[in-house]
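To start, the structure itself, in structure tokens.
Of the protein chains in this complex, all but one are displayed in their positions.
Then we have chain A:
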């Protein structure tokens, strides 16, 4: 039995617009609704919370989002949905937290989880870590999945370039000493001599995924709530909190007596070795679909090669490592390899679909070949057409 999580409040950030996967989002209206393994993305982090021993969770969702009651029912988790106006308040994760200020319970640690997290890491470990070290902040790191760079991104020829973070930890204690996106560093990662002398043994990681799971001390929450200018959590708040550990300026500043505690608290990281992925890019979305059955054996029993939303009759169809949605028709003699086929897709006979994402409502004629491509919602491909390394049928919404 998991320990009591009464000192933690779980907050799931699900109000993102999914700016890197707009075409996928346009199918499902909201980012948190994007289907992974035929379930809404939001399901997975909530499941993690449930497994970690949480009985309730606060979920920040966009204004028009209507809650999917099935999730709460299936997980037996009390979910408190808070709608925020995404259009107006598109200001990042820290802002979301400020918007639900009155829903935050006093003197609780906050476990901040992003809705696009696909992992089997036990989040209670992170909470334990946070409690034990009485940390200002604990963040979760996991190795970047190798699958991300193994195959090409659907719809392009390019290899996937994961975003790297520079994380510096004290060897042994895993105390967080420096954090930032690799892109934010020019040519060098610079350390003060003083820091180097204070922490003479450090590890610099650039191959870790920041899972966007943060355990925050009440003081850190307070910091976010009071510093209204800091918009994003990862980009702005986190580096600030990390720096806070080493600045003595606030100690001198006598007006802010509370700052003392903020400064004496330390930041830590939990280095997990389990699989973790953030489904925030097309590539990650595809990998996530492919991997869910491997990491959640109890959700996808049977060890079948494919995931089906409902019983789909596949007559003489060769399907491998694919996720196939509801009401999908696939013609005889077709081959579907390492693909994501969303709902209501019709595929003609003798088609070859490989390493591709076929969005909702697509109609593909006979003998089409779709290789390493992305087909946007309701794309129609005539008989015998071939598409390789292309993105077809992308809505031009984003340019308007």
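Simple rule for what comes next: contacts are C-beta pairs under 8 Å (C-beta built on N, C-alpha and C of every residue); 3 or more make two chains touch, one makes a residue touch a chain; residues count from 1.
We adopt the following convention: contacts and distances are computed from a predicted model.
Not every chain of the complex appears here, and the one that does not is recorded in UniProt as "Translation initiation factor eIF2B subunit epsilon", selected from "MMS19 nucleotide excision repair protein", "Translation initiation factor eIF2B subunit epsilon", "MIP18 family protein CG7949" or "Origin recognition complex subunit 3". Set against the missing chain, the residues A:4, A:193 or A:273 yield one that touches it, A:193.
When the missing chain is restored to the complex, the residue among A:168, A:238, A:287 or A:381 that touches it is A:168.
Residues 164, 166, 168, 171, 182, 185-194, 196-197, 199-207, 247-249 of chain A touch the missing chain (whole complex, contact as defined above).
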